[in-house]
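One structure follows; several queries about it will come next.
Here the complex is missing one protein chain, while the rest keep their positions.
Take a look at chain A:
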Amino acid sequence: MALLRRAGIFLLTLAIASLVVFAFMAVLPGDPAQVALGVNATPELLAQTRHAFGIDRPLPVQYLDWIGGLFTGDFGRSYVTGDAIGPQLLDRFEVTLWLVGAATVVAVLVAIPLGTLAAAKHRTASGTVVSGLSQLGAAVPAFLAGIVLVEIFAVSLHILPSGGWTPPDADPVAFLKGLVLPALSLGLVQAAVLTRYVRSAVLDVLREDYLRTARAKGLKPTQALVRHGLRNAAVPVVTVLGLQLATLLIGAVVVERVFVIPGLGSMLLDAVGSRDLIVVQDVVMVLVAAVLVVNLLVDVLYTVVDPRLRRAR
């Protein structure tokens, strides 16, 4: 029952998002045919091209055609290149997934130890420094972090590339080298946000009765925290992680431009510039769907992490 309701909400949200996206594209000034043909276009050629694109049809027909295609896995053809969009979208999504995945790993690897430290030592200087730094870090936009990292590690020290993308199966070393800076600039900012949540979650757990019991049984504070506390602290942290994945996807759009990475973000910005509206629609829908799927996964993860929630359902 709950699952059905979830699926219903999922589909409804997608439907509303598709309408909004389509409406935005429809009112966006600029004629895709004119942009595609450039300054030498004749009126006849313009009309021909509009017809070829299908943008001379009524808007509801265009919308239904697009949505119908999505249901059958047909993402349409690019106005600019005439190519099928689906395969390209997959390629680009793969790149963005690598970026977001690596950034998440960075965020978690940094935030869990730091956040735990800040909580366990919240009355000491080191704890205060960590929470102060995390406040500061959370305020930095990812692209700014990217520009600073490039300046240091690429332009000055020449130890990492300033941008570009090498697929993992082509050259794993070049792939990893290229992934470091973008993953850090996305991941460190997220780590700062996440550290604060880890800290408060661990702090909450430290005040729980069962931890006091554990310590009364003779465990040292650290042992008690690791054996009994962290698992319980994980529930709110996983929630935040899920919510952050959405912002990571959005952040990736900008960071991809800074680092010249051919992911969904670059695809989106290029398509907006050339008024390749159908590509814009497709990319935005994929992003929306990805965010919704992540939210769904977070809900499922809750029950995995915290068996009490499983029983409650």
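Going forward, contacts are C-beta pairs under 8 Å (C-beta built on N, C-alpha and C of every residue); 3 or more make two chains touch, one makes a residue touch a chain; residues count from 1.
As a working rule, contacts and distances are computed from a predicted model.
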item: Missing subunit (named according to UniProt) among the choices "ABC transporter substrate-binding protein", "Acyl-CoA dehydrogenase", "DNA methylase" or "4Fe-4S ferredoxin-type domain-containing protein"; value: "ABC transporter substrate-binding protein"
item: Of A:21, A:36 or A:130, the one touching the omitted chain in the full complex; value: A:36
item: Residue of A:21, A:205, A:238 or A:253 in touch with the missing chain, whole complex considered; value: A:238
item: Given A:22, A:165 or A:197, the one touching the chain that is not displayed; value: A:165
item: Of A:22, A:197 or A:259, the residue in touch with the unshown chain; value: A:259
item: Which of A:14, A:67, A:138 or A:154 contacts the chain that the document leaves out; value: A:154
item: Missing-partner contacts on chain A, residue numbers; value: 28-32, 34-42, 45, 49, 78, 80-83, 87-88, 90-94, 97-98, 100-101, 104-105, 108, 147, 150, 154-155, 158, 160-171, 174, 230-231, 234, 237-238, 257-260, 262, 266-267, 269-270, 273-275, 301, 304-305
